[in-house]
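Could you have a look at this structure, given as structure tokens, before my questions?
Only a single protein chain was left out; the remaining protein chains are all shown in position.
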Amino acid sequence: MDLRVRLGKLELRNPIILASGILGLSGSQLRRVGEYGFGGLTTKSYTIEARRGYDTPILAYVKCGLLNAVGLENPGYRELARVRESLKDVGIPIIVSIAGSKVDEFTTIASYVDELGFNAIELNLSCPHVEGMGLELGDDPNYVYKIVSGVSSIVSIPVYVKIGLHRDIMATVGKSLDGGAEGITAINTIRALAIDVYARKPVLSNVYGGLSGPAIHPIAVRIVYDIYREYGIPIIGVGGVSSWDDVIEFILAGASAVGVGTVIASKGLDVVREILDGIKTYMMDEGFKELSELIGYANK
Amino acid sequence: MDLRVRLGKLELRNPIILASGILGLSGSQLRRVGEYGFGGLTTKSYTIEARRGYDTPILAYVKCGLLNAVGLENPGYRELARVRESLKDVGIPIIVSIAGSKVDEFTTIASYVDELGFNAIELNLSCPHVEGMGLELGDDPNYVYKIVSGVSSIVSIPVYVKIGLHRDIMATVGKSLDGGAEGITAINTIRALAIDVYARKPVLSNVYGGLSGPAIHPIAVRIVYDIYREYGIPIIGVGGVSSWDDVIEFILAGASAVGVGTVIASKGLDVVREILDGIKTYMMDEGFKELSELIGYANK
Amino acid sequence: MYLTGYDISILRFTWGVIEDILNHSKSIKSFNIRVREPRDLDPGQFIMLWIPGLEEVPLSPSYYDGSLMRITVMKRGPTTEAIHRLRIGDRVFYRGPFGNGFKVSNKGRYLLVGGGYGASPIIYTAHKIREYGYEAMYVEGVKTESDALFIDEAKSLGLDTILVTEDGSSGIKGLVTDYIEEVINEYDYLLGCGPEGMLLKLLELCNRYGVECQLSFEAIVKCGVGICGSCELYNTGLLVCRDGPVFDSRILSRYLGGV
Partner (left out) sequence: MYLTGYDISILRFTWGVIEDILNHSKSIKSFNIRVREPRDLDPGQFIMLWIPGLEEVPLSPSYYDGSLMRITVMKRGPTTEAIHRLRIGDRVFYRGPFGNGFKVSNKGRYLLVGGGYGASPIIYTAHKIREYGYEAMYVEGVKTESDALFIDEAKSLGLDTILVTEDGSSGIKGLVTDYIEEVINEYDYLLGCGPEGMLLKLLELCNRYGVECQLSFEAIVKCGVGICGSCELYNTGLLVCRDGPVFDSRILSRYLGGV
């Protein structure tokens, strides 16, 4: 059973990637997470300056997932040198997520990331709860082009653009590719709100948060399917994976790799092995030798 | 305990409304549904010509809800005369949902609905799985204005616009109000896709469907909250209600009435009483005498 | 009673593999399907059988023991024709079970009446009734001898078994409902499935002779869970997929009036 997949220029030992924002705040966290069997890791989104993030509550429980409004907490991009250092021998590709509001913020961080020898860059243009550095960037295809081409022209490693529910998703994707992105990460959380009926107030200190977990999975699958069908490019499918079948569904829709996030809150990091075991059983039962045969299969 | 709410010009004995598309294909269905205690009923969306709808499968199971692609099946608007006839003495407001692709289709049906003496009109500008008569109408604020003002200018009953995840939701709402809508119904299902991992094909014959059920609830609450905050108008909150607390959450966010759909597939029509009982207990425990005090409370 | 709680996960497709195919007649075949997932399925409940790429269709299994499911299918249109082309080893997808089946928990004498492929849920019910050890007669009505489906199976269950053929080529000649009228008085309960005309006639007989009946009706089933409204029984507001497909005389009389 061969679980290896090619994600553009990267070769992954398996398709399961830690999604950005989950335990990716420090090198020591990522190091530890790496021991659980992931095929690749994405860091938290880094910005130029350190960010405290929002006051608590930053998480809200909803019936089919979570809302979060962490507020892009991170220690600032210069910390990435230390992150790199402690991940020297981790042996799996590390993707650095970058957030910002201006083109030069993205390029400054990106060139630093490239120099440090990380394996890929993910441009987070889709955070639904931070004004000025989130969703609205990705909503504007021309600005997307500026950011992506700015970054792509100065780095040697692959660039992925992380998208959300933008006004015109296909335009955002198209401009990302025009700008030199190798592929797309889809999707980020979806803007949402939860009110506690006894407190009679929004739960999150930021009022709005991003919905993740099983709730968004069918929407994410739709978007991956659409992008694959239109562009046939490398895609990291993210959104609501809670077990192996969701991963297979993403791959059948056209994802070459699959990010997991929220499920870690419930099942813990052991979920990676559970997922990989499920995939192996499936491939055995269904007679597939190479997982990569399945990429985009449902589009046939 | 007073569960009555005002929804614009309508007075409802309670805020629970049957959402459009659920058992609203015939007068006899609506009649029967009416016996379960709803505060109001919405018909299936009617079009000028009868529509067969899509081939089966029209429903797909997903972990947190359902996808449907019914394809606006309906017997054509002329049947509404018979619907009206059999609902003569049903005693609760009936809202007729209208779908179409051109302004004159909406106006033709709307004036017929008005003549027949129904209580309100809901313009479905947000079906996510029927090309040319769905989401894209609501995506275009100028066209929204044309449709809504066309209808509003010729009918005497209140007009609601049913919206979905449009490109610019606030613009769609704004233009609806400019066009004379009394309020907004939010939200319709969200475009999504499910692939069966063993069939390795999309489940729905139409490939794409609309996601409903608990999955979409926090997104719907966000939209209701935003609209209430910006415009303070009558809103029918719809999306993912599975128990009484979801209804209260919608009301706290700003909804004056709340639609229920998918939950009927699991809990059956008896869910109405379960919800009303839950609301009463809540009001008692929390010391509220009139449900209407709670409308928009979380915005304070 | 109606439209009460349901576990929506029955809407998840599962599948089985065809293990055996029986050709009853040129238009009716049975398929023995080894199922992947045991799901409780009462006699009279139905599944939606799906051939990916085509439609899904409602079928009431003619046998089920948790591991083996038999469906008996009449060729009628594109999907049932495609089902007839399936071969041993093929995978079939289905979901369910949906709806309410026949209730056979009361002790008493049962009259089981199947017309054409409508005999499917009836023969499955016959198996249950024998498990409970109740008295029953199995009556199958068909056009001609070669259309007979489960006569031997019913006999092997030890039931009084009667075949009624319209052309008299075997068994009793005539309409099954005429035969029923002769014997109905000896029974407490009548369970029936078959063409609409037969069902309405059975209902009339049961009302006339004061026999409780349960009848399985057909309609266009699309969602299976009582939300799309496409399976309404006449203009009653009753839903075949959820309130039925098996309805009892009390409900039918209330909603259909005096027939």
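For clarity, chains are labelled A, B and C in written order, and residue numbers in each chain start from 1.
The rule we apply is simple: a contact is a pair of C-beta atoms (placed from the backbone, for glycine too) under 8 Å apart; a residue touches a chain by one contact, two chains touch by 3 or more.
Quick caveat, the model's predicted, so the values are computed rather than measured.
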item: Shown chains that the omitted chain touches within the full complex; value: A
item: Which of A:Ala81, A:Ile154 or A:Ala199 contacts the chain that the document leaves out; value: A:Ala199
item: Residue of A:Arg32, A:Lys88 or A:Lys289 in touch with the missing chain, whole complex considered; value: A:Arg32
item: Which of A:Ile48, A:Leu66, A:Ile236 or A:Leu294 contacts the chain that the document leaves out; value: A:Leu66
item: Which of A:Asp55, A:Asp104 or A:Glu290 contacts the chain that the document leaves out; value: A:Asp55
item: Residues of chain A in contact with the chain not shown; value: 21-26, 28-29, 31-33, 44, 53, 55-61, 66, 68, 70, 73, 196, 198-199, 201, 203, 205, 261-262, 264-270
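We adopt the following convention: only the chains that are shown with their structure count from here on.
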item: Neighbouring chains shared between chain A and chain B, ordered by label; value: none
item: Chain occupying the middle, per Cα centroid; value: B
item: Most distant chain from chain A, judged by the mean position of its C-alpha atoms; value: C
item: CA centroid of chain A to CA centroid of chain B, Å; value: 33
item: Touching two or more other chains - residues of chain B; value: 198, 201
item: Residue list for chain C, restricted to those that touch at least two other chains; value: none
